[in-house]
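Missing here is one protein chain; the remaining ones are kept as they sit in the complex.
Coming up: chain A.
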Amino acid sequence: MALIQVENLTKNYVNEEVITSVLHGVSFNIEKGEFVAIMGPSGSGKSTLMHILSFLDRPTGGKYLFDGQDIKGFDDDYLAELRNSRVGFVFQSFNLLPRTTVLDNVSLPLIYSKNKNYGQAARKALEAVGLSHRLEYFTNQISGGEKQRVAIARALVNDPKIIFADEPTGNLDSKSGNTVMSILQKLNNEGRTIILVTHEMDTANHAKRIIRIRDGNIESDAAVEKRTIATDGKELIK
């Protein structure tokens, strides 16, 4: 059974009695362990799709089965729990808390977690992204690339099934971007499902499969033939 099953998914926004249709019935499956890039120009609906897949938003129509369960029956609190325990987020603008240490930022999802046996989870997550030496730094004291790695550690801390990365390299220089992509590839190699949203071909080529969205429809859905393997910064990862 596929981890994510989407059938004829639609999404409309109602704004001052004007209905804007963003997704007009998209269908696809994503298996456990895949590395999928969702590509498309701005306004194509790729972000809306990601928000629905990551339980931040609900579809207007169609079906979304997560792990075989229709999310239609889930209430808001259960969606919050799913966001907390099943998925991890990496944002373009990092979204770290200011005036807060790296360790506390990574620990943030833990305070909303039902599972209280997390022990060293935050330290382990930071180790996985090569930032064990920055635990007590404040988030304004580290570089952009390090910030995004903190964000990845935060996404990892509850050991989620899927990581959603929304333009994770958008605010980074190419070297830091490479490091971030190599970490995502490594996490994928370890068995985690990665869903990457981007409009850059170079970034998308790090994935194993690309779903192209245009005007709310799937334009193409194909495996990547010449996959880019990020090497830069690999030495940073233990």
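Methods note: a residue touches a chain if its C-beta (ideal position, glycine included) is under 8 Å from a C-beta of that chain, and two chains touch if they have at least 3 such contacts; residues count from 1.
We take it that contacts and distances are computed from a predicted model.
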Identify the UniProt protein name of the omitted chain, choosing among "Multidrug ABC transporter substrate-binding protein", "Phosphate transport system permease protein", "WD40 repeat domain-containing protein" or "SigE family RNA polymerase sigma factor". "Multidrug ABC transporter substrate-binding protein"
Residue among A:N8, A:S27, A:N95 or A:S174 that touches the chain left out of view: A:N95
Given the contact definition stated above, which residue among A:D67, A:E81 or A:D159 touches the chain not shown here? A:E81
Contacting the left-out chain in the complete assembly, out of A:M1, A:I111 or A:A223: A:I111
Touching the unshown chain, chain A contributes residues 51, 56-57, 76-77, 80-81, 83-85, 89, 91, 95, 97, 99-100, 104, 108-109, 111-113, 154, 158
